[in-house]
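Of the protein chains in this complex, one is absent; all others appear in place.
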Amino acid sequence: MLRTEEITLNMGPQHPSTHGVFHVVLKMDHEVITEARPICGYLHRGIEKLAEARTYTQFIPYTDRLDYLAAMLNNTGYVQAVEKLMEIEVPERAEYIRVICCELSRIASHLIAVGTYSVDIGGITGFMYCLRDRERIMDLFEMVCGSRLTLSYMRIGGVAEDLPDEFIPALCQFLDEMPSRLDEYDGLITGNEIFQARTKHVGLLDPGVAINYGISGPNLRASGVFWDLRKNRPYSVYDRFDFEVPLGKRGDCFDRFTCRIKEMRQSLKIIRQAVEQLPEGPVMAKVPKVLKPPAGDVYHEIEGAKGILGYYVVSDGSNKPYRIHVRRPSFINLGFLNELCKGWKIADVVAILGSLDIVLGEVDC
Amino acid sequence: MVENIFVGFAEWLRSLLAAAGLPALFGDIVLMIVKVAGILAFIAISVLWIVYMERKMAAYFQARIGPNRVGPRGLLQTAADMGKLISKEIIIPRAADKIVFLLMPVLIFVPSLLLFAVVPFGKNMIAVDLNVGVFYFFAVASVSTIIFWAGGWASANKYALIGAMRAVAQMISYEVPMVLAILGVIMIVGSMKMSDIINAQQNVWFIFTQPVAFIIYVIAATAETNRTPFDLLEGESEIIAGPFIEYGGMGFAMWFLAEYANLILVSVLATTLFLGGWLAPFGLTFIPSWVWFLLKIYFMIWVFMWFRWTYPRIRVDQLMNFGWKVLVPLSLANIFVTGIGMFIYRAIGW
Amino acid sequence: MPGSSIPSTVIDGLKDKFPAIEVSENLTITVPEAELLSFMRELRDNPDYDFNFLTNLTAVDYPDNFTVIYNLVSFKYGYTLMAKVNLGKDEPAVSSLTSLWGSADWQEREVYDLFGIIFTGRHNLTRILLEDGFAGYPLRKDFQWVGGRE
Partner (left out) sequence: MFGQGLLKGLQITLQELFTKKVTVQYPEESLPLAPRFHGEFVLDVEQCIACSLCANACPNKVIEIETAKLDKKRVLTGYMMRLQYCLFCGLCVEACNKGAIRFSQKFEMAKYFRDQIPLILYKGEPPVQEEQGNTGITAGEAEGTEV
């Protein structure tokens, strides 16, 4: 017998497929992983601390920088938490605009997830197609709020500005063209046998374990657990839309991937309904110039692109939040990485990490 | 005559030297040097061009337009890149085996250059028409495995080591089905001489008589050249660049260019063995044979690029399984069927 | 919102079992530190509540005490529950919930990292976001940072 020993491999912080500055220390027996110790924090900016020195409105731009791929959702989660604390009623039109923007953001985020996953598996072309189509959403956001990535569009009590006139036609055109694009991804990536061989039955996530580890979003639904806050605990106006929650069967990487593609189709469906139902009216509730929520705390959750996005806001009655905590889905989804990677190969670690769809701005906060 | 422009040039040179009263041996030596220089120029230019073509093709497949700033339509992009890479500092990792580390990127070109000696560029345009041409081709091509491995090993980097080990495993595994696939062709021809193989395809190309062998060959060749879906030793999303991870500047450029030289070589072999070499299809003989040959190899290169920009990467154990459990039995079966076919063919006595 | 908060009958049942808990108006339950683990185990294992999902775990540094906040969700009934534990200012420590929910692992490490609250009865309680040698706990109100811009 040859004497063999484990090798320790530092994957990251500079590595093309850790999706940012993320570090995994892999212990390997030849190419098989025996331990994957995730190390995060390279992007920690202390956003929760920063919040304590800013007013409630001034924190909105910082939420963009958590999950910068789905900034609208982050905005929405935060402003809804503060609205819940202050008991502000948001105008109907603003709610619909929020839904449209949130779902667009979700599609944008899933497009990145799908595209980068394609790169992780080795096919660069799929990534380019996804980014090309994501650019359309960025253009739509630019019309709405002037920014493309860090949007800061939501305000406590509504949205910053009403939709511009040219937005709805551009959106409808996007809605018409997107399904065929999704078919293209399905043909290029999902249907590919090599891709399926790489992802099917890899990184199996048992539903019970997934719940226990607090994994949420498409990752949880891929394991077959029906838990989508838009359905289970409808916030905003989500109870008025007819859509399905795509579920996976096995909870492997392939299911997590296809769940995202299916969710994009559902998001398109929601946006279409929201556009049809979009009422007229104001987009901003009557809120005081200086926001001073009553002392107390509130925890509010929405269904983010990566999972359940929660904001815990504590007010001491002043115009600055006493404490804001963000339940970042990527951070909690990552907690199970070690168990998930054990027994798989390096190439699978990339596949598993990619299928969890983390964004480091959110993990490190 | 365009057809014989190169052959004619060689004859003219030889007669010129003979007319100058020089011995025939000296004429041969000069001619050999000219041939080598010509082949080197061909390699250098086509490698540069293929890098450009790959980038352009990748861009077109991805709805982009690719390099278009340096030179007309970006044609000088690779040259500019080379200029940049040459001017870069050579960084040697402290733990690396210096001599091996620096030697390997140079050596990687040697098998490629040696192989071009037997490439049939056109009618009567083989530098050396060995009677064991195909055998020589495979024998020399296999050497590059050691060079990949040594380069990765010398880098003293774990990623490089994994990549190097993968390179050895992958190249050896895929050499077997590749050779077995070609055996079908050689059985039919009964010769390993490149020109014989091409001449045997006067009536029908071997892609039609040996389609399975062709498919196996293309798959194995993709693996041999380390291109997607078998680019495991590079695998930039897992082991970043594999054996080349510590190489920068010209060292990296050498590896990079050698990969493209290998790509030309496998396309050459595919053309020679399966696509009729320099033979013109449909009787279009007014186009010179060497143009046909170039067209065919560029088509093959384009196909390899098409694969690369479409497919994701396979995993290392799947690669091994596929090679040993699918391709090898399939190629053995192909030999078997070819043998029976040839037996029946002779028994009927067409 | 339908079925989101826990019905008061269930709260009453909990009160009977754990007399020490305090229930505020908005159905936030404050648990004494000593009873936390058994209370949480009851919440998780009793099929009447079935709180199988620990969604959020964080802490707040109030002027008088530290409060650790647990947000639980029951997938079966759709209940949500916020539980709090008040801890003293000096060497705050609370029993860990990693034995009940895996999601507590990283979130407890995060709270430890940023607040310096010790979670007892678990392994690998190390800093997660900040580097290992970082001095102080930044989310405490008395934390003074040096540097900053200009």
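Per-chain residue numbering starts at 1, and chain names A, B and C are given in the order in which the chains are listed.
Following the convention adopted for this analysis, a contact is a pair of C-beta atoms (placed from the backbone, for glycine too) under 8 Å apart; a residue touches a chain by one contact, two chains touch by 3 or more.
Values in this document were obtained by computation on a predicted structure and should not be read as measured data.
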| item | value |
| --- | --- |
| Contacts of the hidden chain among displayed chains | A, B |
| Candidate in contact with the missing chain, chosen from A:176, A:193 or A:239 | A:193 |
| Chain not shown: contacting residue from A:66, A:94, A:130 or A:144 | A:144 |
| Omitted-chain contact residue, chosen from A:22, A:42 or A:62 | A:62 |
| Per the touch definition above, residue among B:12, B:60 or B:345 touching the missing chain | B:60 |
| Touch residues of subunit A, complete complex, unshown partner | 54, 57-62, 64, 125, 129, 132, 135, 139, 142-147, 150, 152, 160-161, 164, 184, 187-188, 191-196 |
| Positions on subunit B contacted by the hidden chain, ascending | 59-65, 68, 306-307, 309-311 |
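We take it that only the chains that are shown with their structure count from here on.
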| item | value |
| --- | --- |
| Distance from the mean Cα position of subunit C to that of subunit B, given in whole angstrom | 63 |
| Distance between the centres, which are taken as Cα means, of subunit C and subunit A, whole angstrom | 24 |
| In subunit C, residues with contacts to at least two other chains | none |
| Where subunit A touches two or more other chains, by residue | none |
| Subunit A-touching residues of subunit B, taken from the complex the two chains share | 58, 61-64, 158-159, 162, 228-229, 231-232, 235-240, 309-318 |
| Subunit A to subunit B touching residues, read off their complex | 7, 9, 15-17, 31, 118-126, 128-129, 132, 188-189, 192, 194-195, 197-198, 345-350 |
| Complex interface listing, subunit A residues touching subunit C | 40-41, 44, 46, 48-49, 209, 211-216, 225, 227, 232-235, 296-297, 299, 301, 308, 310, 312, 314, 322-323, 325, 327, 331-332, 334-336, 364-365 |
